[in-house]
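Every protein chain except one is present and positioned as in the full complex.
Take a look at subunit A:
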Amino acid sequence: MAAELEELLGFLSSPSPPVKKAAVDIIRDYTGSEDGLQMLGKCCGVLLPSLSRLLAEKKEVSEPAAEALVNLSQNSDLAKKMVDTGVVETAMEILYKENCEITGLLVMLLVNLTQLDAGIDSLLQSGDEKMKGLYIMKLVRSFCTSSSERRGDPFEHVASVLVNISKKEAGRKLLLDPRRGLLKQIIRQFDSVSPLRKKGVSGTIRNCCFEAESQLQNLLLISEFLWPALLLPVAGNKIYSEQDASKMPLELASALSIEREPVADPDIRVQALEAIYLLVLQEAGRRAFWSVNGPRILQVGYEDEGHPKVMEAYEQIGALLLQESSSGD
């Protein structure tokens, strides 16, 4: 078996296109099964660079190569090897070549690679002073200017990349940097109909709120986008009264004064509430929350909530607000 495998790997660099195609298709099929993955994992030293090289070629070869890499990258050891051999950089390079035909797959690959710290560092380009953040800026721009209307929505999975990189402080700092304006662009995608985009944006905001202690101003200064994204999912289903709405800023008031679709995914509702909790822990965050009539919105939203985990998240904020106001805020 080993010898055949070696031969197969050799065919990946064959000068004959049909041979190469056949080989990479077989490899891709192997990566679809547990056994196959195990077997291939043993010769990753040769396999990974070969597949990586194929990404730059025509679709008939690059597509199965990308699919194989996506499957292989679900194993963290293999993912680490890929990061170490510069697959992140390769993926970004090919992604932004003209007429890239495997966009969606490359983005999915980045999602898997950014499960690792090393992958995040590579994508953030933390080591490079001049280029720092350039990859992320490109991805965010693509994410925000493409839409789910395009066939397949190839940049949809950037949403998950953003959630991953926002797990690290360096990633959060980059997204929150007011001079780059990345978070502002990202939040607007919350209105998207794509559940993946919505969830990714929600998760990213929640993660970024962990910087509330040191970077509250970078969150609050995009309030006009932030509060709607955080409060609409947890505002319940009713239309708000004129009295309640008059105490809110315009964009929030108008959104809550009409019929709207509830946000079905309870995880998104929990994430929104967790983000609010983090903001409200800070004094200025509390103040801003009160100034948009936030507590009233949560009160109304809670009335319509049935999911236990979400209810708990509402209650946590309620308790915090009560505690802070009684201690003479």
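To be clear about the criterion, contacts are C-beta pairs under 8 Å (C-beta built on N, C-alpha and C of every residue); 3 or more make two chains touch, one makes a residue touch a chain; residues count from 1.
Going forward, contacts and distances are computed from a predicted model.
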UniProt protein name of the chain not shown, from "Aldehyde dehydrogenase", "Ribosome production factor 1", "Cns1/TTC4 wheel domain-containing protein" or "V-type proton ATPase subunit F": "Cns1/TTC4 wheel domain-containing protein"
Touch with the omitted chain, as defined above, among A:Ala2, A:Met131 or A:Leu250: A:Leu250
Touching the absent chain when the full complex is considered, from A:Glu224, A:Asp244 or A:Asp267: A:Glu224
Contact partner of the left-out chain, one of A:Lys97, A:Lys130 or A:Arg179: A:Arg179
Identified contact with the non-displayed chain, of A:Ile27, A:Leu48, A:Leu183 or A:Leu216: A:Leu216
In subunit A, positions touching the absent partner: 178-179, 215-218, 220-221, 223-224, 248-250, 253, 282-285, 287-288, 291-292
